[in-house]
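Complex shown without one protein chain; remaining protein chains in place.
Letters A and B mark the chains in the order given here, with residues in each chain numbered from 1 onward.
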Amino acid sequence: MQASPNQGISVNVAASAASGTRESIGTMPLRMKISKVNFYYGTKQILFDISMGVADKRVTALIGPSGCGKSTLLRTLNRMHETVTSSRLEGEILLDQQNILAQDVTALRRRVGMVFQRPNPFPKSIFENVAYGPRINGMKGAISELVEKSLRHAALWEEVKDHLHKSAYELSGGQQQRLCIARALAVEPEVLLLDEPCSALDPISTAKIEELLVELKSLTTIAIVTHNMQQAARVSDFTAFLLTGQMIEFNPTPQLFTTPGDPRTEAYITGRFG
Amino acid sequence: MQGAGPISGSRSFLSKLREGDEIARLITFIFAASVVLITISLVYELWIGSALPRHKFGLHFFVSQDWDPVMDQYGALPFIYGTLVTSAVALLLAIPLGIGASIFLAELAPPRISDTLQFFIDLLAAVPSVIYGLLGIFIIVPLIRNVIYPALNKPFGFLPIFKGPSYGVGFLTAGIVLAIMVIPYIISVSREVLLSVPRDQREAALALGSTRWESTWKVVVPFAKTGIMGSIFLALARALGETMAVTMVVGNSPKIAASLFAPGYSIAAVIANDFTEATGELQTQAYIELGLVLFLLTFILNGLARILIIVTTQKGSKVSN
Partner (left out) sequence: MGARLRWRKFVSNFMLTLTGICAVVSVAVLFFILGYLLFNGGTSINWDFFTKLPKPVGETGGGMANAIVGSAKLLAAASLFGVPIGFFGGIYLAEFSGSKTAGVVRYAADLLNGVPSIVIGIFAFSIVVRPFKTFSTLAGAFALGLMMIPITLRSTEEFLNAVPKMLREGAMALGASKWKTIATVIVPAAYRGILTAILLALARVAGEAAPLLFTAFGNRYWSQGWNQPTAALPEMIYRYAGSPYEDWHRQAWAAGLVLLGFILIINILARTILARGISMPRS
């Protein structure tokens, strides 16, 4: 990776071990930068020497077969790995050039939000779910407006605007997941992490959320883990392919899918394994 | 079942087997049925055994303060009052402590420590009532008389609940002893209920930038709210039926008084003290009616508690669909 004169850092995947020549994509500003990250659960190493970037106001996808470590990697970006006591992280993760590992974790998680694999709304009303984040951050005044704005961004407003005080559990699975997205958006995060957000949903809900993501990137930087390659191809601007804890390839999406630089990437995307 | 030949022979072999099984089924059924029989006869005995006062006093039994064996007048209000007050004091003290402890055990303590502490809490629940009574008499009573009463009565004695005098025994003493006795129930059940809250509820809260306390108090605990209510009902049921410890420290005075320091009585305590001294059928049956009341109260509470607890632990597995 080379530093460039202005704020951005060029994305250059020369760090990838087995690859051949990589061209830099030009100067693409990065919101987050991951450098030489090694991750362990106890004595077992899960991630090996990962380096990549998350481009600002773009969608970056992490793909790979089950167990390759993509979710683990995602969770390091908002330090959720720390909820497991045996986890250990080495390396550097920067958000706007500041090491997130040296910051206060509560403040970090407001800036880097997360949507989980299965919808997990709180046992509260739709309104209160979305209002939760702003409320704990001390917002008192314009909460209703913020809730409406977030629900609109999540393409859920029209469906729930007359039922804001109903329990979140009365919504369908797809609606609940969009509610979770609205909830995450309500704190106005700089980065939004999504961990296989559609894997528990039906195809129609999945399609709705995919549309949503493409629109959301103008609002917030997005990183998404998905086991569905077609989804990654449809939705993302950059894709990283991981295999058994190693970053095999990281490139702009069209390039990775049409002319993969690594034979293993090619094997994966053509369905030979995974 | 008679018969020669291989087929009929095997039929008789099989039927012999089946007969053995049939006998086993019958025997075990009798034992199981006896449980139901016993329970039915218990309720029956309580009902029949209290017929006289029920017919004589009806609902008056519950509102009259006049418990006078000499005049054969039986109003149970002082005992109902005492039972309710001591239980209320017990819950007021036990709920914050119990829920606080269960939060620590479920959310903060590493599994090994949580299990070890829970082990000790379970042992606490095994301590018999008379021993709590023993400690109540020799530790809590002097504590009330020498420390708590002066501390509360001097500045706040004008309030009816803190009015003196104090002999050490009374509603507050019994309430404190009861609190210690029911805390383990609140802790065990609440801890289990909190542990059954799905991980990703807490994670969602943390991912929104909550502090650990915020995620626990605003998300996990509300999720487990019904089950925690269940634990409180269980604790209440235990407190209501508690006999020995209460009767040793409550003062045994069948009077309604506003002050927490006043001596009082409870339903279980008066039965324990006076049942064997009862003369005459009406008096004896009056105590049995008290027993019936106690039975009904704990029956309802236990039933509600069970429903609440089951509902919560099932909710945990149902939510993420």
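We take it that contacts are C-beta pairs under 8 Å (C-beta built on N, C-alpha and C of every residue); 3 or more make two chains touch, one makes a residue touch a chain.
The structure presented is a predicted model; accordingly, all values stated were derived computationally and were not measured.
**Q** If the hidden chain were put back, which of B:53, B:75 or B:133 would touch it?
**A** Of the candidates B:53, B:75 or B:133, B:133 is in touch with the missing chain.
**Q** So one chain is hidden, and I want to know which residue out of B:105, B:204, B:219 or B:309 touches that hidden chain in the complete assembly.
**A** Within the whole complex, the residue contacting the unshown chain is B:105.
**Q** Would you write out the residues of chain B that touch the absent chain, in ascending order?
**A** Touch with the absent chain occurs at residues 17-18, 20-21, 23-25, 27-29, 31-36, 38-42, 45-46, 49, 96-98, 100-101, 103-105, 107-109, 117, 119-124, 126-131, 133-135, 137-139, 180, 183-184, 187, 211-214, 216-217, 237, 240-244, 248, 268, 271-272, 275-276, 287-288, 291, 294-295, 298-299, 302, 306.
**Q** Just the residue numbers, please: which parts of chain A touch the chain that's not shown?
**A** Listed in rising order, the touching residues are 104, 106-107, 136-138.
To be clear about the criterion, only the chains that are shown with their structure count from here on.
**Q** In the complex formed with chain B, which residues of chain A make contact?
**A** 78, 80, 83, 85, 106-111, 113-114, 116, 118-124, 132-133, 136-137, 169, 173, 180, 183-184, 187, 200
**Q** State the interface residues of chain B toward chain A in the complex, per the touch definition above.
**A** Contacts found on chain B: 110, 198, 200-211, 214, 218-219, 222-223, 225, 315, 319-321.
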